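Once you've had a glance at the structure underneath, I'll fire off some questions.
Note that one protein chain of the assembly has been removed; the remaining protein chains are unaltered in position.
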Amino acid sequence: MIRGEHQSFSMTKAMSLGFSLLAFGFLGCMVGLFLWQSLPVWQHEGVLGYLFGTEWFYRADRFGILSMVYGTLAVSVIAVLLATPIGIGAALFTAEILPASLRRGVKLTIELLAGIPSVVYGLLGILFLRNWIYTLLEPFDPITGDTLLTAGILLGIMILPTVMTLSEDAIRGVSASYRDAARGLGLTSFETVRSGILPIAKPGIVAAILLGLGRALGETIAVFLVVGRQDNQLPESLFSLRPIIEPGQTLTSKLGGSETHLAYGNPLHWAAIAGLGLVLLTIVAAVTWLGGRLAEERHYNE
Amino acid sequence: MMRHWSNALFFLITGACTFVGLGLLLAILAAITFKGLSSLSWDFLFKPMKEAGASGGVFYNIIGTVILIGTALIVSSPLAFALALLQQVYLKKRSLRRALTLFLYLINGIPSILFGLFGLTVFVQFFDWGKSWLTGGIVLGLMILPTMAVAISERIHAIPQAYFETAAGLGLRPAQIVWSIFIPYSLNGWLSGSLLGLARAAGETAPIMFTATVFSGATVPDGVQESPVLSLPYHIFILAQESYNPQMIPNLWASAFVLVAMVMVLSLFSLPWRKRAFEAKR
Partner (left out) sequence: MKLEEPVTDKSGANLTTSKPVLEVDSLSIFAGGRPLLQRISFSIAVHEVFGIIGPSGVGKTTLLRTLNRLLELDSELSVTGDIRFHGKSNFAGGTDVDALRAKIGMIFQQPVVFPTTVYKNVIFGLRHVTPLPKKQYPEVVEQALKEVSLWNQVKERLHESAEHLSLGQQQRLCLARTLAVDPEVILMDEPTSALDTQSTQAIEQLIYRLKETRTIVLVTHNLAQAKRLTHRVAALTAKDNIGRLAHLGPIHEWTEEGA
């Protein structure tokens, strides 16, 4: 077979390897670049000072990103908390209850809708969601409808198709024989799902959630438009939820903002911006990698 | 009896989830369609913007977006084929092939803003291109690389063993087999991967806002350096921040509609080539 055959030099192979190297090069560059460009700020603030510093004042050369990490985690957690139950519920209904013909229609619709650009979600956030949130929060004297909560809810809607369609894949991926065996014993749909299907589909569903989380962590434009972009917002105590209903800043909304342009020319400020990129890349890569591992586990079981 | 109640509850709750999820997303689509169509006209599609977006159309924004995704397609196609061939043909070790899969998977997860930041640093600043359509195309091309490479790779994987055994039996050299079997028979994978990737690229704002696109003052680029284009997503992004001005609203909806329509058309065209994904499942 060709896949294992001896190979002498060929132009085709050389081209293939060359282009692949180019692709690796570009993407390897990216990691190296953020690392290298951010060096000054790690030196200036110290690793812990940069990661856990609570103050970001670029005019005073103070660069601590904790409030942005907090903002990113807050909006992503809200998004996942919203999208997970609805997404898995919808996936179960689609995979286990809907007849095949309808299932295909639902899947297709959801997958198409997953393609709505984030700037459009952002627009809807600006035109509708933030006003609704403002009204909703009235009893708490909100300053504005642009809050971490608003961004979280918007993100939740955005990652819903991802979570739903990948969970559905995981559930459908469970061999029909398990379903037949369980139903053949007299179990109801619900019991079959709970005892038979879910334990087997679990890695795939967790992977779906992680991929949704990865998308939420990295989403920029929609968050940018409704998050309020207020620096240095942190909860007073660990369990205080107040900052959730106030404007905040995330890693991505900072990167998408005007400071990115402003920073070039001031090496330290620029390094602080590149550092944000590095931190974001690390978090997202970790989550994605974990999701990939789990998704892979599922595939190898089939 | 408990069992039946819990089962009924299960139907009810999951059904409600489906209704809410699907309903929400369809409502979004419906809102864009109705609001957008009511402000859409031929002039809007074929006239350039006037009065900072308050009137006129989005002609050059559409052109700009098409230039960007066209460039992305050209940049990404050879790289995607190369990676797919590497994965399916040239890499011998299973562990290496899996490492490449994981690599593509990770790239697919990289937030798009980071592609933008990368393009800004390398092309806009180091190469001193300034904002350029080419940077935007390269950055978007890299972004959609995994989608395309995986689609091609899967298709190569699905080519029946007999095809290349026959080709090898005829005495074709490996390179000739690549050109006569692997590439032609994976073209539909490339097509579906491209359409899906481009659908995503067309709607992205974050990678191009620092690297390739401006809000006004650009038409068709005539070089590389300092030659930005207009684009639909960036247009919407800027206008959205001006949406307190009611004059902007009709044009905003119409622009959003044009962008969503473009994305949907690209994804819909990929469907016939994606159908296999459903056929494969029981």
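To keep things simple, chains are lettered A and B as they appear, and every chain counts its residues starting from 1.
The rule we apply is simple: a residue touches a chain if its C-beta (ideal position, glycine included) is under 8 Å from a C-beta of that chain, and two chains touch if they have at least 3 such contacts.
A quick note: this is a predicted structure, and the numbers were derived from the prediction, not measured.
The residue from A:A95, A:I153 or A:A182 that touches the chain not shown here is A:A182. The chain not shown here touches chain A at positions 99-101, 176-188, 191, 195-196, 199-200.
Heads up, the rule we're going with is that only the chains that are shown with their structure count from here on.
Annotation: 17 Å between the Cα-based centres of chain A and chain B. Residues of chain A that touch chain B in their complex: 1-5, 7, 10-13, 15-20, 22-24, 26-27, 29-30, 33-34, 37, 85-90, 92-94, 96-98, 104, 106-113, 115-124, 126-127, 157, 160-161, 164, 172, 176, 188-191, 193, 211, 214-215, 217-221, 225, 252, 255-256, 260-261, 264, 273-274, 277, 280-281, 284-285, 287-289, 291-292. The touching residues of chain B, when paired with chain A in their complex, are 3-4, 6-7, 9-11, 13-18, 20-22, 24-26, 28-29, 31-32, 78-79, 81-83, 85-86, 88-90, 92, 102-103, 105-115, 117-118, 120-122, 125, 142, 145, 161, 164-165, 167-168, 173-175, 177-179, 199-200, 202-206, 209-210, 233, 236-237, 240-241, 243, 249, 252, 256, 259-260, 263-264, 267-268, 271, 278, 281-282.
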